[in-house]
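Single-structure report; data block below.
In this view, the complex is presented without one of its protein chains, the others remaining in place.
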Amino acid sequence: MQIRVQSEPFDMGAESNAFAQSATGAGAIVTFTGITRDSAAGDLAVMEIEHYPGMTERALTSIAEQAMQRWHLTDCLVIHRYGALAPTDPIMMVATASRHRANAFAAAEFLMDYLKSRAPFWKKEITASKTDWVAARAEDEAALKRW
Amino acid sequence: MQIRVQSEPFDMGAESNAFAQSATGAGAIVTFTGITRDSAAGDLAVMEIEHYPGMTERALTSIAEQAMQRWHLTDCLVIHRYGALAPTDPIMMVATASRHRANAFAAAEFLMDYLKSRAPFWKKEITASKTDWVAARAEDEAALKRW
Amino acid sequence: MIDVLYFAWVRERIGLPREQVETSAATVNDLIAELILREERYALAFSDLSSLRVALDQELSDFDAPLAGVREIAFFPPMTGG
Partner (left out) sequence: MIDVLYFAWVRERIGLPREQVETSAATVNDLIAELILREERYALAFSDLSSLRVALDQELSDFDAPLAGVREIAFFPPMTGG
């Protein structure tokens, strides 16, 4: 199990390969990568991500430990960036490994749902004309109910 | 949309990066990679994958087109190997890209469920002592019912 | 004349991957009945249709489907891809 909170970019392909190689006994590997999308108007300059050092690592570790146990994962990985990101930059990724695919998929969706609404990150969209904190989506909060 | 049926190995990390770079407008990328698992006894020498050239490409294209439409994907990728594989070799991968994560996850699971039971591939386990065609799993057939 | 293809253990039991068959069978079931009468290896391969699947011109089909216009028929066990 590996949790990383970092300002540096990461290479999702290299991370996926390293994860797959260390996940012995797995038949199924699922990855999710979140990409910085442009603003609705197509003028996003920077997506600034703030976090709560200390609590972030605790929250992600707790979520990942729950996923490992509940879906008998052979391994799992969470990487989340903070700081200034540009459109098309990867923001974060999770990877899960298990014997069969159903568990790897369920665990990855669970990780994402909890990470979206329970890990202390906040996004701010900065365009040429304005600066807005991204509002939490009601459907993200609702998604937690299924677990 | 890209469908590849090949005997050559593929690099899941490099494929993931290439897919992410071409998936413009996507905020969510999901990949699934199937890995050759060892036999229960731990003595698998070769996993031989047979397929039906012609029908394989047709079936995968049809499944991928359905996924693109139903979940409004910005892109999707399917790679499946045939021939002789060794334990820990990647067998296949799918990747899906969409604006939000729910669609990318659902489409990847749909692709996998259909690919497992409706694309003409057959696996044969060859160990030092015997050769067995892998039996279809009842739960794989059942998984199709949810779509 | 129709191209008949066999895959996986069906291919192994029948002993060849494809053959051309001269037939006027109306349906898949009729063709199977003709093949079974030919030789023991066909009877063995087609002894349990519930463990077989059929494709007509590379599309999954049913055993009672008509063969009119079909150029290629394939028999194989349930698929195990992924």
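Chains here go by letter, A, B and C, matching the order in which they are written, and residues are numbered from 1 within each.
To be clear about the criterion, contacts are C-beta pairs under 8 Å (C-beta built on N, C-alpha and C of every residue); 3 or more make two chains touch, one makes a residue touch a chain.
Because the structure is a prediction, the values reported are computed rather than measured.
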Partners of the unshown chain among those that are drawn: A
Of A:Ala14, A:Ala41 or A:Met55, the one touching the omitted chain in the full complex: A:Met55
Hidden partner chain, residues of chain A it touches: 34, 50-52, 54-55, 58-59, 80, 91-92, 112, 115-124, 133-136, 140-141
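Keep this in mind: only the chains that are shown with their structure count from here on.
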Distance from the mean Cα position of chain C to that of chain B, given in whole angstrom: 26
For chain A paired with chain B, centre-to-centre distance based on mean C-alpha positions, whole Å: 23
Contacts with two or more other chains, residues of chain C listed in rising order: 82
For chain A, residues that touch 2 or more chains besides their own: 101
